[in-house]
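These notes are about the structure you will find just below.
Left out: one protein chain. Kept in place: all the others.
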Amino acid sequence: MVDIPILMIGKNVVVPIQTELNDIGAKKMQEDVLYKIEKTTASGLVIDVSAVSIIDSFLGRILVDTSKMAKLMGTESVIVGMKKEVVLTLIQLGLRMENLNTALNLEDGLNLLRKLQETLHGKISG
Amino acid sequence: MEKYQDSRDSGQGQSVSTTIFVASYEDVIVARQKVRELMNEMKFSLLDQTRVVTAVSELSRNIIVHAGKGEMTIIKYDESGRRGFRCIFEDKGPGIADIDLAMREGYSTTNSLGLGLSGSKKLCKNFSIQSTRGKGTRIEIAEWK
Partner (left out) sequence: MTFIGNEISSILSKNRNKICDSWKKQLIIQSRTLVELIGLNQVEKITQEISDSLIKAVKTINTHEHEDYKKLEKQVAELSREMSLRNITPTETAQLIFFIKDAIFPILQEDYGQNSIIADYILFINSIVDKLGLLTFQIYLESREELIKEQQRAFMDVSVPVVKVWKDIVLIPLVGMLDSSRTQLMMETMLSAIEDTQSKVAIIDISGIPIVDSLVARHLITAASAAKLMGAECLITGIRAKISQTLVQLGVDLSGIVTKTTLADGLQLALQMTEQKLI
């Protein structure tokens, strides 16, 4: 199985999913990402799904859960680059991903993270 | 069920069938790729491909989760007046006690989201399911151009 690359851009963990993941691979990605957050105390997480052609209920749940888990560890996350076919399919499938942060692309994702962190920071200092 | 499927192997029918075994999560990926290839070759739109391959993913995963192993058969039809394919997912697992309940969105026996069956049905225009307790489950989807 090919490992999913997990990169650091500034203080953010960036995960570009480039291969078709099976369920075990998806679980492993979740573990690896959370471990990376723990080790680096990253402030943000971006999962780039622009190369992912299928998101079914399992992978969808992994994405939502990973995001929730990261949040518990104090890390905001953003899913970026979801293809329109994938979006329409997820909607039809009935998978709800309401509380997920999303952005069009990696750049927008990183910008959104910055804003979220500023808001959070504002709350603390204000 | 009576067997009349032999006709498609005799070379006289206009359909071509392929069967793949589904016994591991890697096989789910193979099943997805097979259907994707076929749909691509038959020039289904990218949205149709995504929709159906997602359902294939759900249904072949169901085989592994509930029965351990089973098979997927793709039967392709390419003749005037009828172009498309059927996909049959069969296992000899425990079967489903209450199909209506199992088809309900959010119902799950394995702590999943419960979207496998209900979701696949929503994704596929033609969806049928037969299941006998203790004997297994057979789900068929079909896509026509």
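Each chain carries a letter (A and B) given by its place in the written order, and its residues are counted from 1.
Everything below uses one rule, namely that contacts are C-beta pairs under 8 Å (C-beta built on N, C-alpha and C of every residue); 3 or more make two chains touch, one makes a residue touch a chain.
Fair warning: this is a prediction, and the values are worked out from it, not measured in the lab.
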Omitted chain's touching partners, listed by label
A, B
Give the residue, chosen from A:24, A:51 or A:91, that touches the chain omitted from the document.
A:91
Touching the hidden chain in the complete assembly: which of A:14, A:52, A:70 or A:103 does that?
A:103
For review purposes, identify every residue of subunit A that touches the missing chain, sorted by number.
79-84, 87-88, 90-91, 97-98, 100, 102-105, 108-109
Note that subunit B touches the chain not displayed via residues 1-2, 4-5, 7-8, 12-15, 47, 77, 81-82, 84, 142, 144
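Basically, only the chains that are shown with their structure count from here on.
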Subunit B-touching residues of subunit A, taken from the complex the two chains share
20, 22-24, 53-58, 60-61, 83-86, 88-89, 92-95
Considering the complex alone, what residue numbers of subunit B touch subunit A?
25-26, 28-29, 32, 46-47, 49-51, 53-54, 57-58, 61, 105, 112-113, 115-116, 118-119, 122-123
